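The complex appears here without one of its protein chains, the remainder shown in place.
Going in written order, the chains are labelled A, B and C, and every chain counts its residues from 1.
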Amino acid sequence: MYSDLVMEHFSNPRNVGAMPDADGVGSAGNPVCGDVMKLFIRVRDGRIEDARFQTFGCGAAIATSSMVTEMVKGKTLDEALDISNKAVAEALGGLPPTKMHCSNLAAEALHRAIEDYRSRAPA
Amino acid sequence: MYSDLVMEHFSNPRNVGAMPDADGVGSAGNPVCGDVMKLFIRVRDGRIEDARFQTFGCGAAIATSSMVTEMVKGKTLDEALDISNKAVAEALGGLPPTKMHCSNLAAEALHRAIEDYRSRAPA
Amino acid sequence: MKRAVYLDHAATTPVHPRALEAMLPFFSQRYGNPSSVYSLAQEARQAVEESRVAVADILGCPARDIIFTSGGTESDNAALKGVAFAARESGNHIVTSAIEHHAVLETCRFLEKFGFEVTYLPVDECGLVRVEDVEKAITQSTILVSIMLANNEVGTIEPIAEIARVVKDKSKLVGSRVFLHTDAVQGAGALDLDVNELGVDLLTLSSHKFYGPKGVGILYVRRGTPFLPQQSGGAHERNRRAGTENVAGIVGAAAALKLAAERRQSNGQQCQSLRDRLIAGIQLKIKRAHLSGHPTIRLPNNASLCFEYVEGESILLNLDFAGVAASSGSACTSASLEPSHVLMAMGIPEELAHGSVRFTMGPDNTEEDVDYVLSIMPGIIEKLRAISPLTEAGES
Partner (left out) sequence: MKRAVYLDHAATTPVHPRALEAMLPFFSQRYGNPSSVYSLAQEARQAVEESRVAVADILGCPARDIIFTSGGTESDNAALKGVAFAARESGNHIVTSAIEHHAVLETCRFLEKFGFEVTYLPVDECGLVRVEDVEKAITQSTILVSIMLANNEVGTIEPIAEIARVVKDKSKLVGSRVFLHTDAVQGAGALDLDVNELGVDLLTLSSHKFYGPKGVGILYVRRGTPFLPQQSGGAHERNRRAGTENVAGIVGAAAALKLAAERRQSNGQQCQSLRDRLIAGIQLKIKRAHLSGHPTIRLPNNASLCFEYVEGESILLNLDFAGVAASSGSACTSASLEPSHVLMAMGIPEELAHGSVRFTMGPDNTEEDVDYVLSIMPGIIEKLRAISPLTEAGES
């Protein structure tokens, strides 16, 4: 069902946990739908220095969360905003068609975290 | 599909062949329907002394033909007229439901042969 | 070697070695087409008819009332569509429950497209259909009631015999004949399947749920029940289901059903004690874990639980890493993203329903299997709760 890389990220998710002093926080999903993702970013000099996540969801939701936190690190905010759902799924070696919505969550939470950061510290 | 006795009569049919000097001949069935039976009887002192048959038809048709010729031998005409389709089928240990019509032919041909005899030599 | 613990017997079961042994000659040796005339074919015919008698014995019905199909799904489809289209003149109303298997529910949706009206009865929080609801739902235009014998997700056993009595009485009252179908797929090997005790007119079974092969179903249709065959073609199965018979499959299904019926008592007791050990252990070791379904009126092998703050599939994947096979909701369609319609109908909140896990035991399971699961489950739940954003909010 899942690619090896998805399974790897699912069983050893990177960057897990809350970040109390985050510069931006974004959420996506809804417990009623079975998927909630919360993404935390630390921003230094216009770049994402660190990212962490908390996720309630299926294997794909947890793996995409883990992957997106890896992908954003070191990117400028604009570069990070360019990360699409498809890009996250591709970085994981693909997702089953019925699970594609999970990668939506990851990009969505990321974009919201960046919005949150920008709303706090206007450019 | 068929009982052992049906198979036995089918593979070794008794009383096969035309009887040129028959006292009564009866036919039933129709080549178009796939079943034709012709029954010949020789009558002595009101009893059927001998019977023979010719049949075009399936296994059940040939076996019932053979059986009916055996059953009538030695019977009075009235006794012979009492032989029903069911009796022929039962004597053979039963027939598959879809083949029950074949035992109809045997009794029908027999009854016609007796009619034929009676019409030739009125009592 | 990694330990392998199979606890998903409600999803499917391995073919019993004796059932497989019975099947084997019919693939490459006794391969005749049962409709043919010659001996090789008549051997196959005989095997099919003997299988029919064996099944009929267990259901307490004449062999002629048994139709072999390609599975539980086909049997459910054939039952509902078969009666509905045949009894169309008498009425267009069907009564079923909200917790039926998709094979029944989607067939009802199909029939709705053809002008039938369907009442989906609610269930109580234990998953029980209320007999009085069935009674109330029946009107003059009702032709069919379809209620499952036992639910595949939570294991709740429905009061079919009582429902049968009510259907009969109400049927007389409204002056129209109402037929009763039960999807007994999950009951095989655990419950009495006698169609007269149950009082049903149609009954569905699926071979792969009772240690027979996949792709074989059984449909009982009581003589006199209106029935329009849904698979048209040759005169097979007394003109009620066309298609060359799956001889090996049918032989395997009948052999398996016989074995399952023989072992029903002992197997039920064994499964039940394992199940109770698992439920008690989980509730002792893991907080915020809830048993779903009825506490006692449930299949002896079913332990369905919902775990707060975590999602079912991620539990299953972790169990799989540890060699344990279990299921979340119906195994039938992991393609669906909605939480189980069964848990929803029982009033379980959606977020909790997403955290459901179903363990279903079989005769090969041992206490060691259960203890192994109990040894790994707390760690899995803990790990997932540590990642979950719901945990803090919930526990605060």
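Here is the rule we go by: a residue touches a chain if its C-beta (ideal position, glycine included) is under 8 Å from a C-beta of that chain, and two chains touch if they have at least 3 such contacts.
Just so we're clear, the structure is a prediction, and the values are computed from it rather than from any experiment.
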Revision key, fill the gap. The omitted chain touches A, B, C
Study note, to complete from the structure: Of the candidates C:V55, C:V216 or C:V370, the residue in contact with the absent chain is C:V216
**Study point:** Which of C:V247, C:A261 or C:L390 contacts the chain that the document leaves out
**Key:** C:V247
Revision key, fill the gap. Among listed residues B:K73, B:H101 or B:R118, the absent chain is touched only by B:H101
Exercise for review: Since one chain isn't shown, list which residues of subunit C touch it in the complete complex.
Suggested key: 4, 6, 8, 11-17, 20, 23, 27-29, 31-33, 35-41, 69-74, 76-77, 101-103, 106-107, 109-110, 206, 208, 213-216, 230-236, 242-249, 313, 316-317, 319-320, 324-328, 330-336
Practice item. Extract the touching residues of subunit A with respect to the undisplayed chain. Key: 1
Point to revise | subunit B residues touching the omitted chain (full complex) | key: 7, 10-11, 13, 16-18, 27, 31-38, 53-59, 61-62, 98, 101
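Definition applied: only the chains that are shown with their structure count from here on.
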Practice item. Work through the pairs of chains, note which ones touch, and then classify the graph as line, ring, star, complete or other. Key: line
Review point. If you average the CA atoms of subunit A and of subunit B, how far apart do the two points sit, in angstrom?
Key: 89
Revision key, fill the gap. Expected list for subunit A, residues touching two or more other chains, is none
Revision key, fill the gap. By the touch definition above, subunit C meets two or more other chains at residues none
